[in-house]
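Step one of this worksheet: look at the structure below.
Note that one protein chain of the assembly has been removed; the remaining protein chains are unaltered in position.
Chains: A, B and C, in written order; residue numbering restarts at 1 for each.
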Amino acid sequence: MDSLLLQLLNGLDKGAAYALIALGLTLVFGTLGVVNFAHGALFMLGAFVAVSVNKLLTISQKVRDESITAFEAYTEKPYLEIWLGDLGTEIIQWSVPISALVAIPVMLLIGLVMERGLIQYFYKRTHAEQILVTFGLAIVLGEIIKVFFGANPISQSAPPELSGAARLGAMLGLNENLVYPWWRLVYLLCSFLIVSSVFAFLKLTTYGMVVRAGMADREMVGLLGINIQRRFTVVFGIAAIVTGLAGCLYTPILPPDYHMGMNFLVLSFVVVVVGGMGSLGGAVCAGFLLGILQSFAAMSWVKDIVPGIDQIIIYLIAVVILLTRPRGLMGRKGVMEG
Amino acid sequence: MTDNGNPTGWSRRRFLQTGAATTAGLGALSFSGTAPTGFVRNAWAQDFRNNPGNSDTVTLGFNVPQTGPYAEEGKDELRAYKLAVKHLNGEGDGGMLNTMQPTALKGNGILGKKVDYVTGDTQTKSDAARASAKRMIERDGVVMVTGGSSSGVAVSVQALCQDMGVIFMAGLTHANDTTGKDRRRYGFRHFFNAHMSAAALGPVLKEQMGTNRKSYMLVADYNWGWSVEESMKNVTEEMGWETVNALRTPLGTSDYSQYLTPVRDSGADVLFLIHYGGDMVNSLTQAVQFGLKDATVNGKPFEIVVPLYSRVMAQGAGEAVAGIYGSTNWHWSLQNEGSEAFVKSFGEEYGFPPSQAAHTCYVQTLLYANAVESAGTFYPPEVIKFLEGFEFTGMGNGDTLYRAADHQAFKPVLVVKGNDDPQSQFDLLEVVKEVPTEEIMYPADLYPGNLGPYEV
Amino acid sequence: MAQNFVLNVSDVNKSFGGLQALTNINLQIEEGKTHAVIGPNGAGKSTLLNTVIGRLAPDTGSVLFDGVNLTGKTAHQINQLGVARVFQTPEIFLDLTVLQNIEIAALAKRDGAFSFKPFRSMFSETKIQQEAVDMLDDMGLHHLRDHPAANLSRGDKRRLEIAMCLIQHPRLLLLDEPTAGMARHDTNRTIDLLQRIKARGMTKVIIEHDMHVVFSLADWISVLAQGAIIAEGTPEDIKGNPKVQEAYLGGTEV
Partner (left out) sequence: MASITHFNPSTPKRDLAVMGIFALVVLTAPIWATPIGANYPDLLQRFAIFGIFAIGYNLLFGLTGYLSFGHAAFLGVGSYAAVWIFKLLTMNAILAVAFGMLVAAVFAVAIGYVALRRAGIYFAILTLAFAQMSYRLAYSVLTPITNGETGLTLDGNDPRVIDALFGGGGEGIPNPSLFGLELTGYAAFYFCAVVLILAFWVSLKIFRSPFGLKLLAIKSNQTRMRFTGYNTRPYVLTVFVISGMYAGLAGSLMAVTDPLAGAERMVWTASGEVVLMTILGGAGTLVGPMLGAVLIKYAENIFSAVNDSQLADLFGFLPEPVTDLMVGVASLFVGEGWHLTLGLLFMAIVIFLPGGMMEGLYRIGGAIRRRRAGGRAADNSAVTQPSE
């Protein structure tokens, strides 16, 4: 029972990451109609915002270790600590949450530049060409990061107050072994916040309503004299923020490297399509569904019954859902079916 | 492809072999410039692939991952190779050329030919690695291929090199298969393997954690993972440990939470993370987040063990490695003549210490060059015969033997621990013990395989 | 009695949820005649058409074409039985040339629903090509034959679509508002074309709300209102029928 509860938590947490990534993609892919293979790169860039902020905060005074002569070995003391003392240490430890705040404007800017500079010219082009150009862009972005940060993963730590594991079992009066990392709970919470703010923006504000109307019928909204193009730029920016935040906040769980975008790319497409094209809710639901089922599939007794099931579970679910529901969980008719 | 039908070649080779054997130890062997050997080389021109003949340079092929998750490791390997070429050509401070014993190398290239090199990208994929190796062999005319950063690549490139009659000096490859089931006459591995990791870790774990432990293993679900799992199980179960579960995890998993949560409930008090590179970084980081390192189970402190340490993971996992046991082939902090010489020249060249991958690649290059120099010919069967059973020292690992039966190098293995209190940004690991060769030695037929013929 | 008619729709009822879309529809379409179905928007014309072509299964009743029940048949099966269809907005192959559009239709007639002969060349399909070229000539589209169909005017697209249907020599041609969205000039040309076809004795069903078109072409008219047929007869009958005036034509002059 406890193990099931833990796997459910794992699933929710995994699902939260999937849902965030898929939400950004479905905004661009399901609604703007652009097959954006650079979506994984946005996730990666978000993660590297965290890395960059951390690097900036920890610019250090270097004290050489004189015992080593062949190369420069040194201990580092960040200037922030030297200047601000404990406050400086505190700031550095909180670099991931701080970088999340930084990521919002940075990712917005990246999104706008990407849309204005490149994507806008491809709305009318074929999907094949969209794939080629965005895939090329993804490679280029990855390589640029590799030039600056190297190819190895770079670990990021959560603030000490939020690292370590929460003793959920003890708190709830259940099994003592029921513990769960604080940061994962924070991630879950943040993803709920982000998802609900995006939904609130699209459903409650007039701006969002126009955007949604434009998704449904671009020409119609254009006829109303509303500049839908500009709104789509904003949508792209929002997608970039959501995806970037997903990456940024994920860094304490998954040390980022330049390659991580590609690993999440396929997954995000699967989640979006399983959720159904053109449906924001579908993408979120599919994210959680896949996350939870993936967690359960990893359990020993499940693997004993069906060997290798955890290797393929995501794809298996995708096949089953797409065959039983023609347009995924909540897909709209006519989106990307041609 | 290669033609071995020259009826006169054999006797000449015999002659040369004897010559090489008698003069190898003296390190003064040089045929160059004398008429009879010039004749001999010409006679061999058709005998083996990529014979450098009368050319005044000789080309080596450095096949390393330049893209993909192990690009950084490949980069470090390449640095080591370039340094080795420099030293072979008599540039720089000579590095381990000065400490290697015995050696025939003189710092004037190989057999008087200047050493040149070509590079390629394995992408850590068998196909790409073989394509790259083939380019080196077919287009660039290399006499030796070396490199790689995974066992899949090593095994497949080694098989290719056997087919094409070019010697392969493996880079980083840890699976037993490379010199076990898939061993090849033309392939040599200086790096240690899963069996040796387990054998070396066993006594240390026993010492540190006692004999009454329950272990849980997370195993990368492919050949290498299984071979480490098997080796670790054999060793730990022999010393009285119980394996509660060995759960296989898909390659390239980014979130291991679903595999980690059952660990605590299982009653296990030791966790083996049998992953490599990026996978290891993720699983270890997350295992620590789940509080496993600080936990107490069965009245004992919970322990995490990573059988194979590498720089990728030590850097990528950051603080998480502190106090975690594992094994490694070599570490720059070793205090011996060879290591110090190598760290000095590498550090001065690049500004930071070499990784174990760089070390093994550097050593492999020197070993090949020395074998050619000593055999007095590039003719692969002679070079192979020299390397088979070659004993040497001063290369950073102490006394080392290239076993003839399976082409595996035997030398002490390092058991290391993540540093709790690093003195510098490079001070990530602390050597706990150098396990002597006798303790990790195993019979060559433990993993039966067939080396194949000398001549192809 | 049924065998005298090409198409026999009898006692068809269809409802969506609680909404009765079609009520006891009976239609008999005679060989060689042009039969128009008219009615105001929302009268159920599209539902009726979709029921006829098997896209929607009727709740009760049957649709017989030449004695074959069309219910549950797929679009291509119905076409292969001899029913061709012209859509409200022309459905043609925009990326292919005008000639290729016609050739495709001609090939469907010859090869059936599926044929796989990858080594036969279009270059040697001279018979098909000649047929297609003749049809283009006949339609006055010949000068456009090597243009991509996407470049055609609305009227030419419509004529191309009709040509694609005609080359299959269907027993029955269904036209769904063939002049919708056309300029007066194009409408007149389309009417001329349809009259020429009529002269060849092809059976047609036209769904239309443009009275000008209907009265120029139809031999027989059924008037649909709120899912039921409220009147039937010759154009003259219908013109004078007060029920029709009330339900459909309102006060407008005809």
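Convention: a contact is a pair of C-beta atoms (placed from the backbone, for glycine too) under 8 Å apart; a residue touches a chain by one contact, two chains touch by 3 or more.
Not measured: the values here are computed from a predicted model.
Among the displayed chains, contact with the absent chain in the complete complex occurs for A, B, C. Only one of the listed residues, A:113, A:147, A:172 or A:200, touches the absent chain: A:147.
Between the chain not shown and the residues A:85, A:105, A:136 or A:160, the one that touches is A:136. Touching the chain that is not shown, out of C:46, C:71 or C:100: C:100 (per the contact rule at the top). Think of the hidden chain as still there; on subunit C it touches residues 74-76, 79-80, 84-85, 87, 91-97, 99-100, 103-105, 107-109, 111-123, 125-126, 128-130, 133-134, 136-137, 142, 145-146, 148, 164, 168. Where subunit B meets the missing chain, the touching residues are 1, 66-67, 71, 74-75, 117-121, 125-128, 130-132, 134-136, 138-139, 150-152, 155-156, 159-160, 163, 177, 182, 221-224, 248, 250-251, 450, 452-453, 456. Take subunit A: the residues that touch the chain left off the picture are 35, 121, 125, 127-129, 131-133, 135-140, 142-144, 147, 262, 266, 269-270, 273-274, 277, 307-308, 311-312, 315-316, 318-319, 322-323, 326-328, 336-338.
Here, only the chains that are shown with their structure count from here on.
In terms of inter-chain touching, the protein chains here follow a pattern that is not a line, ring, star or complete graph.
The most centrally placed chain, judged by C-alpha centroids, is A. Subunit A and subunit C have CA centres that are 52 Å apart.
Remark: subunit A and subunit B have CA centroids separated by 37 Å (rounded to whole angstrom).
Chain contact summary for the complex, subunit A toward subunit B: residues 2-3, 6-7, 9-11, 13-14, 17, 65, 68-76, 146, 150-158, 163-165, 175, 177, 179-181, 183-184, 252-255, 257, 259-260, 263-264, 294-300, 303, 308, 310-311.
For subunit B in complex with subunit A, the touching residues are 68-72, 75, 221, 245, 247-250, 252, 254-255, 257-259, 261-262, 264-265, 278, 281-282, 285-286, 289-291, 294, 311-312, 315-320, 343-348, 350-353, 423-427.
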